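Structure provided below as C-alpha cells; questions to follow.
Only one protein chain is missing; all other protein chains are in place.
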Amino acid sequence: MHIGFLGLGNMGGPMARNLLKAGHTLTVFDPSPLATAALVELGARTTNGPAELARDGVAAIITMLPTAAHVKDVYLGAEGLLANVNRGVLLIDSSTIDPLSAREVAKAAAAQGNPMLDAPVSGGTGGAAAGTLTFMVGGTDSAFDHAQPLLAAMGKNIVHCGASGNGQVAKIANNMLLGISMVGVAEAMALGVSLGMDAKVLAGIINTSSGRCWSSEINNPFPGVLENAPASRGYSGGFGTDLMLKDLGLATEAARHAKQPVVLGAAAQQLYQTFSLQGYGGLDFSAIINLFRREA
Amino acid sequence: MHIGFLGLGNMGGPMARNLLKAGHTLTVFDPSPLATAALVELGARTTNGPAELARDGVAAIITMLPTAAHVKDVYLGAEGLLANVNRGVLLIDSSTIDPLSAREVAKAAAAQGNPMLDAPVSGGTGGAAAGTLTFMVGGTDSAFDHAQPLLAAMGKNIVHCGASGNGQVAKIANNMLLGISMVGVAEAMALGVSLGMDAKVLAGIINTSSGRCWSSEINNPFPGVLENAPASRGYSGGFGTDLMLKDLGLATEAARHAKQPVVLGAAAQQLYQTFSLQGYGGLDFSAIINLFRREA
Amino acid sequence: MHIGFLGLGNMGGPMARNLLKAGHTLTVFDPSPLATAALVELGARTTNGPAELARDGVAAIITMLPTAAHVKDVYLGAEGLLANVNRGVLLIDSSTIDPLSAREVAKAAAAQGNPMLDAPVSGGTGGAAAGTLTFMVGGTDSAFDHAQPLLAAMGKNIVHCGASGNGQVAKIANNMLLGISMVGVAEAMALGVSLGMDAKVLAGIINTSSGRCWSSEINNPFPGVLENAPASRGYSGGFGTDLMLKDLGLATEAARHAKQPVVLGAAAQQLYQTFSLQGYGGLDFSAIINLFRREA
Partner (left out) sequence: MHIGFLGLGNMGGPMARNLLKAGHTLTVFDPSPLATAALVELGARTTNGPAELARDGVAAIITMLPTAAHVKDVYLGAEGLLANVNRGVLLIDSSTIDPLSAREVAKAAAAQGNPMLDAPVSGGTGGAAAGTLTFMVGGTDSAFDHAQPLLAAMGKNIVHCGASGNGQVAKIANNMLLGISMVGVAEAMALGVSLGMDAKVLAGIINTSSGRCWSSEINNPFPGVLENAPASRGYSGGFGTDLMLKDLGLATEAARHAKQPVVLGAAAQQLYQTFSLQGYGGLDFSAIINLFRREA
C-alpha cells in the first residue's frame, strides 16, 4: 500500500522503517533533513510538507508528532492534510495528545469524508524498532479493520478502545496509573530497605503479594534488584522522567476538563516535576526513587 | 506439638482451628468466652490468662492481637508471657504491628532465652479459614526452621524476610504499595470512564499494559469489571477500608521514625481517612473509587 | 471618556455601571439581551458585536470574559477587536485567564499599535458593585498611567505588577496560596475541634500566632466563629468553590508550562474538585471544611 508518514523522530523513524520492511511504499516528511534522508536511503519518497504529501496519491497517512498543537497544525492548517487529501484516505494519528484535541481533529476529518483513528503507542523506542509496539486505537469499527494490517507491521498488540479519542484515553489512564505505581514502588522499596530489609527479598515478597505491579516486577526502581532494568545501569535508557511528566500533564488536564479528581495522579505529577527541576528529567522515570533515598 | 494460642478473633480463631485439624494439642486464651468456647468444643484446653497459658507446658506460643499495645502487654506485662514462660519455648507473634515494637519484644524474649518470630499474615479471613495464608516472617534462621511446620498448618506461603521485625517491614511496605495502587486504579478507571471508555475494555488494556497491578487484575474497583470482586457486590467482604487505614498508619509512622518520605503513602492514608469519615470504613478498600465518582 | 465595554455578567455588569456613574460614555456588548438592556436603561449605547463596538469611536475598551478562549476569540477573531479598532485605542482585559494567553493577545495588540493591559480583579461581585475591586495590572508604565483613572472608577486598589501578563501572574499566585491556606485552616480547625477545643478559642489563638492568615481571620470556615462569614450562613454567598477551582486550574496549568512544581497547589485543586464532584461547587470555598468533618 502507498502510505504517507509524517514525523520521523525517535519513534516515527523506526515505525516507518518497519512499514518499508513489510513491503509498503512510503512518502515521508519531517522538518529534519537528516531524519528524512535516513528513510529515503531505504527507499522512501520525500516531499516538502504535509500538503504535498497529502496529494501524492497515498491510500493512508500516519502521523507521529510531539504535541496537540503540532497535530492540529498538520491536520487543520491551511497547508495541512485535511485541506489537501482526497476523500476516503485513511488517517492515523499515533501521537500522544489529549483526547479532546484528538476528537476535534477526527471530527473535522470525518466531516469531509476521511475516516480517522487516534492510535497512540506504548513500548518505547525499543518496541518501535522491534515492531512490537502496543497500539491503543480509537475510531469506528470499519476504520479500525482497515488500519489493522498497517498497524500490525509496526506493533504486536492492536487494541480497539472504542470510539474516536478512546485510544488517547486508554493511553493516559494507563500511564497515569503507571506513574503512580512507580512512585508507590519507589516509596515502598526505599522504606523497606531503610527499615532493614534486603531489596531483593522485599521485591520478591511484593511480586508474589498484593503489591505486585509492572513497576515492581519489570522495572523495579531499586538498583540491583533487576539486572536489566534502568535502575541497574544508572537509570539510562527506558522511559524518560520528562516523558512521564508529559503524559501526567495530559492526564491531569483531561481530568480537569472532565471535572474528575485525580489526587494521586496530580501528586505524582508534582513529584516528577520536583525531580525534573533538580536536573534529572532525562533519567528513566524509575529514578524518582532517588527523591526518597539519602544521597550515597 | 503442644501449642499455646492467644487471640481467637476473626483471624486467630480459624488459624487455631487449623492447628487442631493438623493434630496439634492446643491451650488457648481469649477475653471473649464465646470465642474460647468455640475452640474448646473442638478439643482445645483453656486458661484464665497469658501467665497460666505460658506455664501450661507448651512448646510454642502463637499470638494474634489487634495492636502493638496489646502485644506489649501480653508479652511484657507482669502477668504476661515472658515473665512466665520456660526458656526455649518458641514465640510467634502474627499480629500486624510496627517493626520497632516487634523488635523490642523479640529482643526481650531473646534476652531470656526465648526465640521469637514476627509473622504477620496476608490473605484475610478467607485465607485464615482455608489455611492458605501468606506468612511474612522475621527472626533467626533456626527459629524460622523450627516454626515452619506450625505455620504450614495455617498457611501456604511461608517467607523468611530476614532478621527480627522484617516480617512487619515486608507487610507494611507491601500494604502501603497496595493502598497506593488501589487509589491509582480507582482514579484511572474513574477518569477513563468519565472520558467515555467502557470500564471492561479499559481494565483489559491496563491489565496487558504497564499499569497492570493486583488492584486492577484481581480486585478491580469498578463495579462489573470482575464478577467476583467486592466492587460487584456492593463492596462487601474483602479487606475493609479501616483495616487498610490501620496498615497505612503503621507504614507512615514507621517512615516517620526512619525519617523516610512516603508522599503518596501519606496521601493515600488521608484519602482512605476522608472516605472512612464519610461513614464507609467497613466497605472493602476498593470502594475508595466512590470518592472519585459522581453519585448515581 | 467614551469607553467600549464587553462582557456584562455578574462582574462586568456592575463594573460598567460604575463607569457610567463616574460620567463616562459607554458602548456595550453582551450576547445576553437582558444584560445589555440593563445597561442601556442607564444610558449606555449598544452594538451588535465586538467589531461594531471597536469601530464606534471609543478611546478605550474594557473586556470581562469567562475564559481565555473567549478572550482570544473577541480580540483575535476575524470579527474581533484587533481587526477593527483604531491604532492607539487602549485595551484592558479584566478577565482572569492564564498569563501565556494574556501575553499572546497583548503582543498582537502592541504589534498593531494598541497598548494593552491585563487587569484581573479580586473582590467579588460585592466589590464590583461597591467599586472597591483590587486591580492587578500587567503592561507598560504609560498604558498603566493612562488606565488608572478608568480603573479607579471601578476599584480601590490599582496595583501595577510589572510587564504584560503579570497581572494574571499575581492573581493566580495569590489565589493559589489562598486556596491552599483555606484548606490548611479547614484541616487545623477541624482537627483542633475534634481533639476537644472550642472553635472560637482556637481561631483566637491562631489569629494571634504564626498560623494566622486571611482565611482564618476574615473567612474562617468553621461555622459560628465569624458571624458575617459564609460559614455562618450555610456557606452561601462568597467566592464559589468552582471559581476557586478555575483559578487553581489556571495556576497549575501555568506551573506546568513553567516546569514549576506546585505540590500543595495541585493537592488543594484536587480536594476542591473532589468536593465539587459531591455536588457542592456552588458553596463558598470555605465549605471545603465539610470534607474534614463528620456529617452532623
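The letters A, B and C name the chains in turn, as written, and every chain counts its residues from 1.
Definition applied: contacts are C-beta pairs under 8 Å (C-beta built on N, C-alpha and C of every residue); 3 or more make two chains touch, one makes a residue touch a chain.
Treat the numbers as computed from the prediction; the structure is a model and nothing was measured.
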Check your understanding: So which of C:Met176, C:Ala229 or C:Leu245 would be touching the chain we can't see?
Key -> C:Met176
Point to revise | Among C:Leu6, C:Leu202 or C:Leu277, the residue in touch with the chain that has been omitted | key: C:Leu202
Practice item. Provide the residue numbers of chain C that touch the chain removed from this figure. Key: 99, 122, 134, 136, 157, 159, 161-163, 165-166, 169-170, 172-178, 180-181, 183-185, 187-192, 194-198, 201-202, 204-206, 208-216, 218-219, 251, 254-255, 258, 260-265, 267-268, 271, 291-292
Review point. Residue-wise, where is chain B in contact with the chain that is not depicted?
Key: 249, 252-253, 255-256, 259-263, 266-267, 269-271, 273-274, 276-277
Revision key, fill the gap. The missing chain sits against chain A at residues 267, 274, 277-279, 291-295
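The rule is short, and it goes like this: only the chains that are shown with their structure count from here on.
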Exercise for review: Specify the chain most distant from chain C by Cα centroid.
Suggested key: B
Exercise for review: Pick the chain whose C-alpha centre of mass, unweighted, sits closest to the average of all protein C-alpha coordinates shown.
Suggested key: A
Review point. Chain A to chain C: how many Å between their CA centres?
Key: 37
Point to revise | Approximate Å spacing (C-alpha centroids) for the pair chain A, chain B | key: 39
Check your understanding: Distance from the CA centroid of chain B to that of chain C, rounded to the nearest Å?
Key -> 51
Exercise for review: Return the residues of chain B touching two or more other chains; collapse runs of consecutive numbers into ranges.
Suggested key: 267, 291-292
